[in-house]
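First up is the structure itself, then whatever we jot down about it.
Every protein chain except one is present and positioned as in the full complex.
Right after this comes chain A.
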Amino acid sequence: MTAGHLATAHVVAGHVADKQSGEPFFFWFLAIVSVAAALGMIFMRKAVHSALLLATVMLSLAALYAIQDAPFLAFVQVIVYTGAVLMLFLFVLMLVGVSSTDSLVETLRGQRLWAAIGGIGFVVLLGVGFGNAALGDSAGMKAANTEHGGNIRGLAAMLFGKYVFAFEATSALLITAALGAMVLAHRERTSPKATQRTLSVERFRRAAQTGAHPGPLPGPGTYARHNAVDMPALLPDGTPSELSVNPVIAARTDTAHRHTDLDGQTERQALDRDVRAVRTATGTAEPETGAATEEDEK
């Protein structure tokens, strides 16, 4: 874009200033959503909640790009940030452990207070700076976007013209980043990989020494009444087996109380009660004997 063209664009746009209908509404809506989500992000104790709130902020920003006539950046924001970067964050969070929460202990005394004061001071500083700057009205993107026949064409013309060296440097950066990630994520194996045979021998040796069960752990769920993974299996004497539930789930919920619907009865008594309740509800007559043994079979 030549300087002369720029100047005319300014003059023209100063009058037109492509205002979009409904822009104030969208701006204030998205501003409130994004600031609230960003504040929630730094106050949430669980990292997963922070990640999801960051996704909200990024989607709001994508919408803000879209209403500022930057459709390409809006889509790149959704695809690269919300799609790739945040999924990477969530992926690492799952590897590190979802249950990891921040400790609330302040290592430096008064750190939070001073961080808040510093933050407010910084906002005031920037606000005063913007307030004093002669910002004027937006020139609008209409002229720039139509120059090459669209926003994406205009960006492409600049990317492969004026900014081609920066673009090439970007490729070097991306290759370096990929190599760096591979080097950092690579782990050299110091001991040979355990084969199935050695694992099996080890399992039975431990069983012989400590009496630990060498086979697989019992599966969860009591399939006649429940089939969820957080339902502990019932042992033959009717007590729930904690071993049958994944330790992560067992730590989060009290699996021992999962079978409260039995009310201290056995599985069969609870089943009889259920059948009776269904019969009274549907108005079916209580059969004399045959059905009782049939229920016992279940």
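Simple rule for what comes next: a residue touches a chain if its C-beta (ideal position, glycine included) is under 8 Å from a C-beta of that chain, and two chains touch if they have at least 3 such contacts; residues count from 1.
Following the convention adopted for this analysis, contacts and distances are computed from a predicted model.
Asker: Between "ABC-2 family transporter protein", "NADH-quinone oxidoreductase subunit K", "Formate dehydrogenase subunit gamma" or "ABC-2 type transport system permease protein", which matches the UniProt record of the unshown chain?
Answerer: This omitted chain is identified in its UniProt record as "NADH-quinone oxidoreductase subunit K".
Asker: Which of these touches the unseen chain: A:Ala51, A:Ala233, A:Ile249 or A:Ala270?
Answerer: Of the candidates A:Ala51, A:Ala233, A:Ile249 or A:Ala270, A:Ala51 is in touch with the missing chain.
Asker: Tell me which of A:Leu93, A:Ala233, A:Ala250 or A:Ala270 is the one touching the absent chain.
Answerer: Of all options in A:Leu93, A:Ala233, A:Ala250 or A:Ala270, contact with the hidden chain holds for A:Leu93.
Asker: Could you tell me which of A:Leu174, A:Ala228, A:Val248 or A:Val278 touches the chain that is not displayed?
Answerer: Once the missing chain is taken into account, the touching residue is A:Leu174.
Asker: Touching the missing chain, which residues of chain A?
Answerer: Residues 1, 6, 9-10, 13, 19, 23-24, 27, 31, 34-35, 38-39, 41-42, 47, 50-51, 54, 57-58, 61, 64-65, 68-70, 72-73, 76-77, 80-81, 84-85, 88-89, 92-93, 95-96, 100, 102-103, 107, 111-112, 115-116, 118-120, 122-123, 126-127, 130-131, 135-141, 143-145, 151, 154-155, 158-159, 163, 166, 170, 173-174, 176-178, 180-181, 184-185, 187 of chain A touch the chain that is not shown.
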